[in-house]
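Here's a structure for you.
A single protein chain has been removed from this complex, and every other one stays in its place.
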Amino acid sequence: MVNGSDLALEVELLEAEELNLVALVEAQTPGDTRLAMCIQCGTCGGSCPSGPDMDHTPRQIFAMLRAGFKDDVLRSNTPWYCVSCYLCTVRCPQEIRITDLMYTLKRMSVEAGLYEDSTAPDLSGTFVDYVERYGRSFEFGLATRHNLRHRPLSMPSMVPMGFGMLTKGRMDLTPHQIEGLDQLRSILRRAKELEAVQ
Amino acid sequence: MRYLFYPGCSMQRTARPYLDSLHAIQETLELELEEVHDWNCCGATEYMSIYRLPAFALIGRNLALAQQQANGSSTVMAACSACYLNLSKTDHYMREDSQLSQDVNTALQAGGLRYDPGTIAVRHLLDVILNDIGVERIRELVTRPLTGLRVAAYYGCMIVRPDLEHRWENPEYPTALEGLMTALGAEVVDFPLKTHCCGGHMTQISPETAYELIRRLVHGAALYEADVLVTVCPMCQLNLDAYQVEMNKHFKTDYEIPILFVTQLMGLAFGKDPDELGLGREFVDSGPALAKIGLAALDDEQAPPSPRKKRKKEEGLPMPPPMEGELR
Partner (left out) sequence: MSEKNARERIGVYVCHCGTNIAGVVDVKEVARWATERLANRGVVVARDDKFMCSSLGQELIESDIEKLGLTRVVVAACSPHLHEKTFRAACARAGLNPYLCEMASIREQVSWVTADKQVATQKAKAMISGAVERVHYHVPLEPLRVPINEATLVVGGGIAGIQAALEIANTGHPVYLVERDPSIGGHMAQFDKTFPTLDCAACILTPRMSEAGSHPNIHLLTWSEVEKVDGSVGSFSVAVRKKARYVNTDLCTGCGICVEKCPKKVIDSEFEVGIAYRKAVYTPFAQAVPRYPVVDDLNCIYFEKGTCKACEKFCPTNAIDFEQQDELITLEVGNIILATGFDLFDARRIPQYGYGRLANIFTSLEFERMCNAAGPTEGAIVLRDGRTAPRSVGIIHCVGSRDRNYNPYCSAICCMQSLKFAHLLHERTGAKVYNFYIDIRTPGKDFDEFYQRVLEEGTLFVRGKVAEVTDAARLLGEEGKLIIQVEDTLVGRQRRIPVDMVILSAGLEPRRDADEVARQFGISCSSAGWFTEKHPKLDPVSTMTEGLFVAGCASGPKDIPASVAQGSAAAARVISYIEQGELSLEPVRAFIEAAKCSGCRICNDLCPFNAITFDEQLVVSEITTALCQGCGTCVAACPAGAISGTGFSDEQVLAQIEGLLMLNVGDPTAFVGSHAELVEA
């Protein structure tokens, strides 16, 4: 007869097995990430410029990954606050590819959709949209679309800067399109197909 | 010297002065730049946040186009640190990971392209100036030394990190840009935050975080009384310049440190016209700084220079000697 605590243990073991979260994350990150080598020293958390504003320090994220707390990781704003400055990566005494792992967590976060604040994922999404539409990024479009959606009330205060950018010849009102847009689109389409099966 | 040139989206508009000043000094530096034909956006830090393989393929298209166009030169030079890192990273990871290389090429093939990793060497403009042209040569080309101009040298993050190709002897505390500034005749001030992040796209995500990062850097420059902060990346310039105003509003401060590109300062030292170099298109006016070197009229309302602040040199116990090659 199986009693309650045996069942709970069995479920936990199954979950842990299936999860092997570390392997999952590593597989989607280029190169040898060495995530398993983390000694939790905190150099990354200590170096991170946006660290104080993150839900969890990078080190905590890795502890959570190793413990298999998938949802907590994907709900955290930490990957989105990573500015990709690579300071953690060059200082890590265990040579873990921290920043690249953060990119993977961003992607996983988008896939899971568990994030509470959609500002950052939306920014990236909008950026991607323009690149796929024109082959180049579109600063004006990005700024207006993004701020309209996420900070409509602060838009009036942005006007002086926007105006300044225009008058100083540092912003276009229309996007620039590359010639080989079809070529680019074919490439991206194929890449997305490949990624979906991996 | 010939290079394939990848300007990146920002140089076209947001950092137009960077491009203009680069073109203005090209001839003096004997730099032949051939733009990679029909290049596309590198994806900045955004595309890779949504996709993995497509992001590498996006960047890969540029490398493939460069390879096709190579025609003798197999080096692509990028002036934007983020573009530089993306191109460099992609080539490096493709070399490291044969599966990735295969996948990227499968995708490129759909567009009739291919890229053989290792074919293109990706270099940053500053790297080319320092190592291919050399500080000595620059010194010879100076006709109007920037004497009296106090410069804080700011590298930003992505040019020195993660330094996959080991282009920097000391990624934590490089001094090569300072050496270049000295060669231009300028006075280099102490700026320990020189490789600290400007906040990147945080201005769009969490302005408070971004403004704080910007404030630190501007404050650091102000603390050591820099007349100007020199930068090598469009994003850094945008954040520190355009957003300096916003940052001031947020913190109710009144910093006024003009942020200029390395090519602009080089251009001034080479005797070029400020207009040619895109000067005057900054949010924080470079006028007072230029006035110091006799290139603009000093406004009567400008405050007199405040007392110099120096890092204290104590009496007492001797300090350890500098390491070989270290500037101190």
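Going in written order, the chains are labelled A and B, and every chain counts its residues from 1.
Basically, contacts are C-beta pairs under 8 Å (C-beta built on N, C-alpha and C of every residue); 3 or more make two chains touch, one makes a residue touch a chain.
All of these numbers come straight from a predicted model, not from anything done at the bench.
Within the full complex, the chain left out of the display is in contact with A, B. Annotation: of B:172, B:208 or B:273, B:172 touches the absent chain (contact as defined above). Touch with the chain omitted from the figure is made, among A:9, A:39 or A:112, by A:39.
The chain that is not drawn here is touched, among residues A:56, A:70 or A:136, by A:56.
When the omitted chain is restored, the residue from B:220, B:234 or B:258 that touches it is B:220. Listed for chain B, the residues touching the missing chain in the whole complex are 170, 172-173, 192-193, 216, 219-220, 223, 311-323, 326, 328. Listed by residue number, the positions of chain A touching the unshown chain are 39-48, 51-52, 56-57, 59-60, 90-91, 93-95.
We take it that only the chains that are shown with their structure count from here on.
One inter-chain figure worth recording: chain A and chain B are separated by 25 Å, centre to centre, where each centre is the mean of the chain's CA atoms.
Chain B meets chain A in the complex at residues 9-10, 12-17, 38-41, 43-54, 56-58, 60-61, 93, 96-97, 100, 103-104, 106-113, 157-158, 161-163, 171-172, 195-197, 199-202, 204-206, 208-209, 213, 242-243, 245-246, 249, 281-283. In the complex of the two chains, the chain A residues touching chain B come out as 28, 30-31, 49-50, 53, 80-81, 83-87, 89-90, 99, 103-104, 106-107, 110, 119-121, 123-125, 127-128, 131, 135-137, 139, 142-143, 146-147, 157, 160-161, 164-165, 168-172, 176, 178-180, 183-184, 186-192, 194-195, 198.
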